[in-house]
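Note that one protein chain is taken out, while the other chains of the complex remain in position.
This part shows subunit A:
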Amino acid sequence: MSVGQPVVRVEGRRKVTGQARYTADIAEDGLVHAVSVGASVASGRITAMDTSAAHDAGGVLAIVTHHNAPRTHPVPGREVSGPAGDTIPILQDDRVYYAEQPVAVVVAHTLEQARYAASLVRVSYALEPAVATMYQRLGEAFESRYARPVVVGDVDSGFAQADVVVETTCHLQMQHQHPMELIAMTAHWSGDELTVRASTQSVGVLRAGIAIAFGLRPEQVRVTSEFLGGGFGGKASLWWPTITATMAARVTGRPVRLVVSRAQMVAASGHRARSQQRVRLGARRDGRLTAIDYDTITETSAWYDTPPPSITSITPIPYRSPAIRAIPRFVKVNTQSPTPMRSPHEGQGLVAIESAMDELAERTGLDPLELRRRNYADREPWTGKPWSSNGLLECYDLGARRFGWSRRDPKPRSMRQGGLLIGWGMSTAFRLAESRPASARAVLHADGTVLVQMGTQDIGTGTYTIIGQVAADAVGVTVDRVTAEIADTDLPPAPPSIGSFTAQTVSGTVTNAGNALRDKVINVAVADEQSPLYGAAPEQVIVHNGRMRLRDDPARGETYAELLRRNGLPAVDAIGQHNPPGIGEGTHGRYAFGVDFAEVRVDPSLGTVRVTRYVKVIEAGKIINPRTTRSQVIGGVTFGIGQALTEVSEMDTQHARIANASFWGYHVPVNADVPAIDAQFVEVDDPHVPQGVKGLGELCTIGAAPAIVNAVAHATGIRVRELPITADKLLG
């Protein structure tokens, strides 16, 4: 079996030696460069534009504004089967809804020329009042039809039965995904056919969105994306870089590359919106929950009549309670639309829920882990459905043992070394483990190699590698015989690489394609008079290392290559389909589970926090590749360290602009912020999910911030409710 082996990432060498070509690296004949000019105001109308100086600058081919841009059709977010992206018209009228919304696109022969000319475009605005943050309008918070409240049982009577009630309100910061690779697009028209190379988490969403926007049939649009330098949700939708690059290519008749600057990344796609989350827990003296009352207020963009459907912002409750009430509400602000960021719900909600659980542990005198064990949900809490599988308790046990949790002194500020306070904190992590419909083609060549074609994406997590592993097992060859072609709308379609869907989707789809291919070839063999397998029952034939043979007579068989060559077949191919139940449908609750244990050391005098030890255990069904999974855990925890301690997009309320829109002001963690991370897996058999595989991308990050927040509270006795935890919040 190849699945389950620590197969080395197939494109790893190319990436670390600089041979992997990312979107912005790929040259084309006649390529020209586009630079977007963003609005300097956050709300208003354009009253005048002066592009004359920009036109006169050297090398300029075109300046696209709302006066001369190709007309586009509105793109409703829900119709492209991905998270909503830019649904406002881009360069179609004089309205400005958010700072850095594109008001012009300058196209020139070189990037430097385009940049310089872009700086010469003069725009006048009639300013309108802008709402910079939801705290200016909390009284206007509204409920949305896209984000229904969840109500189980009766919360009031639940609280009436409670011996202990705790309430906590957390303020979760605005963050940007800031992947290493900037958002980049190359658009190339030939006649009415358009090819877009994109740094995207979904070639399919881009194709659908472009087709709607430009009034094309989907077949007229091809989108490809060979490698991605991270996305984290920020590259999953149709945002303006794709629209403007496509317009620029149309207007100039040239292939156009548009790469947004780091500063523009705060407006070139969505972000994790600011959210205020209140959790009230009622419990018996023994810690068993009687009621959970949970409400959130999250920022959404000013032009939606509803929030973007991807921002529903209530986290499913991971604990058993007879009464649950969760109500999400929203406030409109003048920012780019929010979008998922690892993950859209749990990524923030677990901070609030797990903070409240730790406060409940303190109040009841229970160990935080014991409290969580006592409230273990043996069914999906808000539906009562059984779990498809659930290894959470095993994760708790393994993680606690590896971390040494039993040695924790519950008293805050009690654990010290030298002048430093030591804090231990933990968090439950859990996340939907689902997949979406997809198809794939598997091709067997006469030399015995296998090609898998599927319109999925590798966002840096190892999709190329696991496709090889899954296909190898499904076809019956070794993994080195398989190559994958992905991220191209000419290939069989697959869903966006979001929501931790990819591993399960790939497993189900590629297994079906590989099995179909294997069966097709076996059928050729048993019908071939010259084959040693002639006349055998197909179900009696098994394949190992590319050789078909009878199950009961290993000597009787031949290789795939021998069969194909003899029959003059250059290749045989087969299509596999994957048709899972809809998200949240079916008879079982399908989730992946995990636990985070964090140790921090805090300098109480200076407020400095360092994460010094970390154990993360995940249960994601069958682990396809422990090596790439371990990488995901390390990256995910690092992401959570950033959320907990360093990252925040700071809004200037006077200008409704982000004040730290680049890496000089936005601190992602550096190596020195990240300790060695002990990544462990609990594997369970899950017959209810494809190939027993649950996704894990988001699971790897979502418990990290709450565990660190809880560790800091344990170390210092100070519960910080506004992230990130910077030194100023701990000076006391």
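Before moving on, here are some points about what is shown:
Methods note: contacts are C-beta pairs under 8 Å (C-beta built on N, C-alpha and C of every residue); 3 or more make two chains touch, one makes a residue touch a chain; residues count from 1.
Definition applied: contacts and distances are computed from a predicted model.
This complex has a chain not shown, and the name its UniProt record holds, of "Peptidoglycan-associated lipoprotein", "Xanthine dehydrogenase YagS FAD-binding subunit", "Phosphoribosylformylglycinamidine synthase subunit PurQ" or "Bifunctional ligase/repressor BirA", is "Xanthine dehydrogenase YagS FAD-binding subunit". In the complete complex, the residue from A:E128, A:E650 or A:E683 that touches the missing chain is A:E650. Set against the missing chain, the residues A:P6, A:G30 or A:G58 yield one that touches it, A:G58.
The missing chain, though absent from the display, is touched by one residue of A:R363, A:R566, A:H667 or A:H688; that residue is A:H667. Counting the whole complex, the residues of subunit A in touch with the unshown chain are 38, 40, 58, 99, 112, 115-116, 119, 263, 605-608, 610, 645-646, 650-655, 657, 659-662, 664-665, 667, 669-673, 726-728, 731.
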